[in-house]
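With one protein chain held back, the other chains of the complex are shown just where they sit.
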Amino acid sequence: MLMDEKNRVILFICLAVLAFAFLLPLATGQNAYYLTVLILMVIFIIFASAWNFLTYSGQGSLGHAAFFGIGGYISALVAMKSGLTPYLTIFFGGAGAALTGLFIGAICVRMKEWFLAMVTFGFAVIIQVLVASQFREITGGWDGIAAPPLISSSVPNYLLYEYYSILVIAVAVLLLFRYILQSKTGLAFSAIRENELEARAAGIDPVRYKLFAFMVSAFFAGLAGALEIHYLGYITPEIFGVDISFWPIIYSISGGLGTLAGPVIGTIVITLLWDGLQSLGLTYPRFIIIGVILVLVVIFLPRGLVSLPGEIRKRAPGWMAWVHKRIPR
Amino acid sequence: MEIGLDIFLQVVVWGLYAGCIYILLATGLNLIFGVMKVVNFAHGQLLMIGAYVTFSFFVLTGFNPYVLLAASVPILIILGVSIERLCFRPIMGTGKLNEIFISIGLIYILENVAAMIWTDEWKVIKSPFEAITVTVGSMKIPVDYIIIIITTAVTLVALYLFLKKSRLGLAVRATSQNRKAAMLVGINVERMDMLSFGIGAGLAGAAGTLWVVSGQVFNPYMGSVPAVKAFAIVIIGGLGSIPGAIIGGLLLGIAENFTVFTIGGAWKDAIAFLILIIVLVLKPTGLFGEKAE
Partner (left out) sequence: MKLQYAFLLIAIVVIGAFLSGCTQQQASTASGQALKIGVVASMTGPSSTTGKDVWQSAELAADEINAKGGVYVKELGKSVPIVLVQGDDESTREGGQKAVSRMLTQDNVDMLVGGFSSAVVSAHQSMVAEHNVPYIITGASTPVITRRTDVNTSFMFHHAPTTDDSGSQTTLFIDEGIRPAINEKFGYSADRPLRLAVLYQDSPYGKGHLEAVKNTISNSSLNIKVVAEESFKMGESDFRTALTSIKSADPDVVYVAAFLNEQIPIETQAMRDVDLKKIFIAIEPNDDPDFYKGVGKYGEYSIIQSRFSPYTVPKGPTEAATKKFVTDFDKKYGGFPGMMGVATYEGVYIGAKAVENAGTLNKLAVRNAIADLQMPQMVEAMKGQTINFSRDFRESKFDLTMEQLIWDPAVNETRPKIVSPQNLKETGFVLPDWFVPAKA
């Protein structure tokens, strides 16, 4: 009964957030700045959720920019050469990223923690060099290539429609993740994450599931990358930069690892904070504040901001008692 | 391309010199890992702070920058101990990736604090021995490089003696081998954590001073590349193996320089990771690594 009520509340919250996300650009008169912030935010929600999906299987990555960038390049190239709409080519981008993910995953599947972190980080570096130097005939090298826009700018309100379509994709991705994680696969993931040996003993093939997780994560990271470059209209090898690898990690950690809502909330809170601090003129302190938040969250709120209300509820009586003791009556 | 013997030797010497910075970083990382089983990804930012500390003291006092090792190493030890106390101790024993996340936070904090203090203009100072070179065979080797190589070697020998001969060193090694057993025989393992983190940070500080002395330019963002490579070296050599770190460091220094010579400079950073991946595929514990957990 309790669970039921909780689920209903969550559903209500999700719908409310969605309605808010849907109405916000209309309420602000389709202001291009808000749309820009929102579009980038939703794209990074997809990206951070894809990164987070990988952690369900007990793996991690410091080089997700590799998939983000590959998705972008493949989608841009396919769209340019074939003339197909980017709404189709982003799936080519995702598929290309997934294949790369399968390859990297196959190398990494037996590695743990730090090894995995370094190898994935290294792949992002190697792929940047490959794209910028070895394949410059097709990728345009450091000059980069133009990417067709999602919706032609001659269409009235094109930014609004781009935003809505990206929002729909994000919701679909999150629902898909939820479905996978609630299925048998999700159970297998958590078994592997908790104890790989026991999972094996229970007849779960960890290699298969880990590769699957890597592919799915890479696919949607690539999809997010493709969406971003079609939105921006241009792609250069800078897309493989370390900051692109780090952002989804920062968003997921601060929001809450291993929860679907974590990356969503983390992305929203951190990007708003980031732009808000910027408009307050805190240029360098902004990075320091984000760094401090990250450290504090890891130490004091290991389950991220999603657990904040619960923590407050848990500790509030104590605080109240503390306050009451000091208020003279 | 035809490679003559003199060019070959020259490239080896450049590799040796470049390897020194990596070795100091990698040894520190390895010591920390051995004792605490955590990895500090923000280690390169400690090198960067070491470089700026040296710079500031040089500008203030005008001392010979080599003497300033006496400033950068202690300051970095204090910084290292504080970071251990404030950031890493609270997460000991929690999730395995947590130290990576903490490190990302530390990277942002250290880089931007440095940018606020020292601005992010490129800085450079000159060694007093800059113009002096020693001729060895057909090569002219700047005396600074010889001092750097010797300083690194002396530091490593001192560390070795400390770990092998002193009681405290014994305790560090005991903690490194078996934390629980060390605790049982009465070793204060938390003090060992602080000690190893302090020494690791001190070595990074020394690397920072040597970086500055060799006439390299630096800014607040320069630390990450050497650190990531140092970490690759640690893994190539084997986590927890200090000889592995030294051999890995030299190997990478030389391999990088041959890459530049043959394939081209664009591949210089990528080669570290290519080697890393190849080594791990062939031998998942690294060249000198102990058995995986």
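Each chain gets a letter, A and B, in the order it is written, and its residues are counted from 1.
We take it that a contact is a pair of C-beta atoms (placed from the backbone, for glycine too) under 8 Å apart; a residue touches a chain by one contact, two chains touch by 3 or more.
In this text the structure is predicted, and so the values were computed from the model without any measurement.
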Of A:A98, A:A132 or A:A224, the one touching the omitted chain in the full complex: A:A132
Hidden partner chain, touching residue among A:L88, A:L280, A:L296 or A:M320: A:L280
Positions on subunit B contacted by the hidden chain, ascending: 1, 4, 7, 10-11, 14, 18, 115, 119-122, 124, 126, 130-131, 133, 140-142, 215-217, 219, 221-222, 225, 256-258, 260-261, 264-266, 268-269
Sites on subunit A contacted by the missing partner chain, in the whole complex: 2, 5-6, 9-10, 13, 16-17, 20, 24, 28, 31-37, 40, 132-133, 141-144, 146, 148-149, 153, 228, 232-234, 236, 238-239, 241, 243, 265, 268-269, 272-273, 275-276, 278-280, 283-284, 286-287, 306, 308-310, 312-313
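As a convention for this text, only the chains that are shown with their structure count from here on.
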CA centroid of subunit A to CA centroid of subunit B, Å: 32
Of all residues in subunit A, those that touch subunit B in their complex: 55, 60, 62, 107, 110-115, 117-119, 121-123, 125-126, 128-129, 132-133, 242, 246, 249-250, 253, 257, 284-285, 287-288, 290-295, 298-299, 302
Contact footprint of subunit A on subunit B as seen in their complex: 39, 87, 90-91, 94-98, 100-102, 104-109, 111-113, 115-116, 224, 228, 231-232, 235, 239, 264, 266-267, 269-270, 272-274, 276-277, 280-281, 284, 292-293
